[in-house]
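One protein chain is absent from this view; the other protein chains keep their places.
Letters A, B and C mark the chains as written, and numbering starts fresh at 1 in each.
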Amino acid sequence: MSLDTARGVYVIAPTPFHDDGRVDEASIDRMTEFFVAAGAAGITVLGQMGEAPKLDAAEALAVAARVIRRAGMPVVVGVTAPGFAAMRALAREVMDAGAAGVMIAPPNTLRTDDSIVAYYRQAAEAIGADVPFVIQDYPLTFSVQMTPAVIRRIVQDNASCRMLKHEDWPGLEKISALRGFERDDSMRHVSILCGNGGLFLDFEMERGADGAMTGYCFPDMLADVVRLSAAGQRDAAHDLFDAHLPLIRYEQQQGVGLAVRKYVLMRRGIIASEAQRPPGARLAAAARSEVDYLLARIARTDARARLAS
Amino acid sequence: MSLDTARGVYVIAPTPFHDDGRVDEASIDRMTEFFVAAGAAGITVLGQMGEAPKLDAAEALAVAARVIRRAGMPVVVGVTAPGFAAMRALAREVMDAGAAGVMIAPPNTLRTDDSIVAYYRQAAEAIGADVPFVIQDYPLTFSVQMTPAVIRRIVQDNASCRMLKHEDWPGLEKISALRGFERDDSMRHVSILCGNGGLFLDFEMERGADGAMTGYCFPDMLADVVRLSAAGQRDAAHDLFDAHLPLIRYEQQQGVGLAVRKYVLMRRGIIASEAQRPPGARLAAAARSEVDYLLARIARTDARARLAS
Amino acid sequence: MSLDTARGVYVIAPTPFHDDGRVDEASIDRMTEFFVAAGAAGITVLGQMGEAPKLDAAEALAVAARVIRRAGMPVVVGVTAPGFAAMRALAREVMDAGAAGVMIAPPNTLRTDDSIVAYYRQAAEAIGADVPFVIQDYPLTFSVQMTPAVIRRIVQDNASCRMLKHEDWPGLEKISALRGFERDDSMRHVSILCGNGGLFLDFEMERGADGAMTGYCFPDMLADVVRLSAAGQRDAAHDLFDAHLPLIRYEQQQGVGLAVRKYVLMRRGIIASEAQRPPGARLAAAARSEVDYLLARIARTDARARLAS
Partner (left out) sequence: MSLDTARGVYVIAPTPFHDDGRVDEASIDRMTEFFVAAGAAGITVLGQMGEAPKLDAAEALAVAARVIRRAGMPVVVGVTAPGFAAMRALAREVMDAGAAGVMIAPPNTLRTDDSIVAYYRQAAEAIGADVPFVIQDYPLTFSVQMTPAVIRRIVQDNASCRMLKHEDWPGLEKISALRGFERDDSMRHVSILCGNGGLFLDFEMERGADGAMTGYCFPDMLADVVRLSAAGQRDAAHDLFDAHLPLIRYEQQQGVGLAVRKYVLMRRGIIASEAQRPPGARLAAAARSEVDYLLARIARTDARARLAS
């Protein structure tokens, strides 16, 4: 399957660690199987929320390869790096291991349209024209703002650009603009999967997104929202989404989000430990009880959350 | 009443304009009366969402004075300025006009703890030690990060510091830390009112906040949430809050938020026009219909939204 | 004279204060006369180094008007403001008072080419199409990066854009690119005057700049360098420039620069006091003696510095 026609949910996978910081391979396997069972269309590993920068080169490759082997579905691998040599090395290795493509975020020093376009051209050249890549457009974290016209230039310049991980904020008009470019034939189609923890997924689908690429701790719910929305069941999609919104919102807190995510995945029995490598931190006690409260509230209408309580 | 013991909702007032850009005084009056009737404990004018930088000096004073005269409750006035001369001038004028205090955001160049503390000391001196002031702690917009210890230094250094507009994000642990400082007697009490469009108000109240200082388009709902939460009716507070969360979340989109807010206030009959001065823009058509949809959904459980539909 | 054909040195004027912080009008007059005698082609007031944000609205207008009345040469007035209402008010007032044009720096939140172009279009409209304006391109301070193509768009979109205050860093290739646009007829001519404290003036002239717009404490030297360079006396221009470079470099330290500048202007008898309004600070003792040492070294070859020692 080609990434540019992808639809559904690509789950951003966290990297499970043992309490002592070693990579937890059994949890990787269990998590991968859970994502498949949850209705994911694909999996993304080594993203920001996968604690990628905290892995050394050998660990990164091992995690990606393990998920790829087990998933039986497209796996996108984050290869963002401070330079092209490391980016190329990881990209070639994970493609050899069976990845469907790689994801590249821009360095946070880019400040002009031309410099962003040039960066992606150089990156695409560095990893090789045969490696499909995903643009990660996440200004809140990366401080780089790409207009729709800049994204169009990247897509048109690079045949290997196949997907946009859309997490501009606000970003609804951007989806509409990009889909408008397709309609007026000024840009070829790429898949648009939305991040931002899913915070705007309800309306992003209605604006023309193909699905989500995020790691909210109930990817099964995200898959249902995408399915309901694609099927035109607007109210049902919003009803399900709204039931989770208090927790989605809570998880979307920068820096706290991954702790929430790992805590809930642990409670759901999917990973063994909520441990993060430094500088990450576990959830504080008050936060833990707030998440518990939110889970109990979700459980009133969504059985998935009951399993977590 | 002294600001440091304030509780409840201080509504961030937008500045109503006619379609041609002139200040709309009749709408100011109607809006002020609505805020009073909605259960506000105070009003804040000339904040970021009040389009303060788009007013000239005479307009700014006139808007503040008009709200103060009509409100009959404490009015805080934003006096953030690129320099102390303009800040002092406006602060003295609005205090003479009856303001309860002023609000000061830090310039976005501050990068060390000491520079933040020094800035507030100089600002407090510039406006005069007799002018109560509010710290605006909003890193997402101002790019200045204040630790709890820095806020404590500002409070302890400046007797005229009376309130924190808390909109750090994430910020729940910060409220707990500040209240901890009070308990261990290392910091005197100041009122903590929360901004961020109310996105975390449910838990902020439980962490020890005194209320909200934000301009979400249903301040009457915020007042009820604060009241329910303060009364220990946790589930009821969350139920009401959650019904509005999809719209709160929508309004919290940077740059789009004020357009949503003015649109809904116009639909509620509170202001005559949703017009903003440049560079602000009205809501795009698709966004407008999304807000309409959210209002209709809220209206299923909250009669206030029915009036708006 | 029209700003777009300006050549020579527009001196960035500091605002002289008495030790108690009041504006020192006698020093303004003496300074203005000195700039004229020093061979300036124009004067720029209310820039960043003119402590503009520290003046209230009435003071700002009074300072500008006083310099305009005395100068008898073109005066550009900085009108950068957080919003268009204040920008327009000051722009109209100083044009009525006889200014040759106004200077506008971009707000430091602009991050895309289109947003920069849109900002200048809105600003030009706000101040009125009859008001000639200068783009201030100073990324080091304002964090906004304008490519040559963006500057061309601003120039071509706005007939009232007449001059570029060029202080990108590095910026030599930018001057070459802009002059190339003129040669290939894709951009009309505007005057390019260079800032950055003059740190690259030697080569900026050779790349096609029309002169300097900066406030180095020996504007008379800058005028000579511009004259020598324009006359093709390359070695002589560099010899004079290099003699001052140790002090130019010293003055170019962000935050310290204005203290150096005022200290030397005071020593040269041009302003009565080196006082700045807060948060500015006088030169520390060690720095003062370093500047004295540099002045003594310059005095070995340039008589102007002897007068200062």
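We adopt the following convention: a residue touches a chain if its C-beta (ideal position, glycine included) is under 8 Å from a C-beta of that chain, and two chains touch if they have at least 3 such contacts.
Small disclaimer: the values here were computed from a predicted structure and weren't measured.
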item: Absent-chain interface as seen on chain B, which is shown; value: 111-114, 139, 143-147, 149-150
item: Interface residues of chain A (partner: the chain not displayed); value: 51-57, 59, 81-86, 88-89, 108, 118-119, 122, 125-126, 277-279
item: Residues of chain C in contact with the chain not shown; value: 169-170, 172-173, 176, 199-200, 202-203, 206-207, 238, 242, 245-246, 249-250, 253-256, 284, 286-287, 290, 297
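The rule we apply is simple: only the chains that are shown with their structure count from here on.
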item: Rotation in the CA alignment of chain B with chain C, degrees, nearest 5; value: 180
item: Chain copies touching (chain A, chain C) - same or different residues, decided at half shared; value: same
item: Rounded Å distance between chain A and chain B, as computed from the means of their C-alpha atoms; value: 33
item: Between chain B and chain C, centroid-to-centroid distance (C-alpha), Å; value: 38
item: Centroid spacing, where centroids are CA-atom means, of chain A and chain C in whole angstrom; value: 47
item: Sites on chain C at which at least two other chains make contact; value: none
